[in-house]
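This is the structure I want to talk about, given as structure tokens.
Note that one protein chain is taken out, while the other chains of the complex remain in position.
Let's turn to subunit A:
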Amino acid sequence: MLSIGLSMLWLSRFQFAMTTVFHFFFVPFSIGLAFIVAIMETVYVIKKDEVYKNMAKFWGKIFLYSFAVGVVTGIIQEFQFGMNWSDYSRFMGDIFGAPLAIEALAAFFLESTFIGLWMFTWDRFNKTIHCLFIWLTAFGSTLSALWILAANSFMQNPVGYAMNAAQHKVEMTSFSAVIMNRQLWNEFPHVIFGAFLTAAFVVAGCSAWRLLKKDHENFYRKSMKVSLIIGLLACMGSVWSGDTQTRYLINNQPMKFAAMEGIYKNSTEKGDWSLAQGTKGHQKTWSIEIPYVLNILGHHSLNGTFKGQEQVNKELKAKYNKNGETRNYYVPTRTLFWSFRIMAISAGLFGLVAIIGLWFNRKKSQSIMRQRWFLYVMGLMVWLPFIVNTCGWFITEFGRYPWVVYGLLTIADAVSPTSTVASLMFTNIVYFLIFASLGAVMIILSHRVLKQGPDSVTTDGYSSKPEKTSKVDPYEMGAAHND
């Protein structure tokens, strides 16, 4: 009985992780790319240089694929709270449902309506109005991130609520507290900067691949320039917001912080920071350490100490195990530790590549075309943002184990009582196959768009013969026969 219960929980968790990670490949990419396309089109409106219009159309096409996949996987997200986590939904609906509904109402309608308008009206509105459409899409997608993160932030750091013990649920007492949650204003900038960074390095990396083939030099060098400027700024923003967020965790979720840094015993004044370490049974087995870095990162000073996981576990036990539970509060340390290192090291890499890239790619120089090794590096880095984004969510979500709502509801109490192992196995396998195929099609299509190059861009229809209709707006075609 117990093992069945556990595996049902495990399968539900796996499903949530899989769908969320897959969904979140496309979300930051779409958000970031919407802004990049909007900036390109804005430059076109201001400079009237056709190359920027082609850039907006060309990268806009890849944006549309990503957006479509993001939309269809997003519906899974919304449905699965009820489908797989019905007791969570009963417990949290009062607070969690509101931002979700507002997200749909305020953000999804905005982005989906205006992306439709943007796609099909290149020749119908004047430039400024058309450009406004993509800005509204970008704004809508950012707004959607804000609302869903407001919901997530409550799970990390519940505020503005009261317990209704009789009905075993939380009730909202202050909407402004939910919106002003400090967790949200740490999380949101980090996610948005991450989104810009993701799209920027994908655009830069794809441009690098095409430059390796000496294809449309002017077009791709300009694309690279725009995206690397955005990428560099986004990288700085990510580091800054990541730093604020991490330091916020020290007091707010000390277990998450201690696991990210791999601290088991309380740290000493020396502030040794593990670059790498091995762990077994809540003990460090080996480590490479650099003195003082921990204090510099955590306290922005050379002095200070941090609580280790052992002590935090003791404190959390004293706080939450009041009815004789034997629960421990350790989190999957290795996952958090390495995710954090991947994130931090990648941030350095992104910054470095952006600076070097902008230097090589400066207007009067041809060095970007000569430094082929660098183009290869940049091309390969297309994949890195997606890994880094996933790492970030691993830290955030694994780091609140065993809670689904911090301090209020455990993951084990959140799962649907009606779920069965058989149905979960089935749905997990089908989802996996669908996601794998969608991912593959996405990659193949984006690759094809890149190969076709900027001359064949058409974002104005669903025609199976792009070459024929690319010049004509399909809705203009019908204009003559309007009755």
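Just a few scattered comments:
Methods note: contacts are C-beta pairs under 8 Å (C-beta built on N, C-alpha and C of every residue); 3 or more make two chains touch, one makes a residue touch a chain; residues count from 1.
Rule of thumb we're sticking to: contacts and distances are computed from a predicted model.
Per its UniProt record, the hidden chain corresponds to "Cytochrome D ubiquinol oxidase subunit II" from the list "Acyl-CoA dehydrogenase", "Cytochrome D ubiquinol oxidase subunit II", "Cyclic pyranopterin monophosphate synthase" or "Putative ABC transport system permease protein". When the full complex is taken into account, the listed residue touching the unshown chain is A:Ala104, out of A:Val51, A:Ala104, A:Leu233 or A:Ile356. Remark: the omitted chain is touched by one listed residue; of A:Val37, A:Ala56 or A:Ile115 this is A:Ile115. One of A:Gly82, A:Pro189 or A:Gly304 touches the chain omitted from the figure, and that residue is A:Gly82. Touching the omitted chain from subunit A are residues 64-65, 68-69, 71-76, 78-79, 81-84, 86-87, 89-90, 92-98, 100-106, 108-110, 112-117, 119-121, 124, 164, 169, 171-173, 175, 416-419, 423, 427, 430, 434, 438, 441, 445, 448-449, 461-466, 469, 474-475, 477-483.
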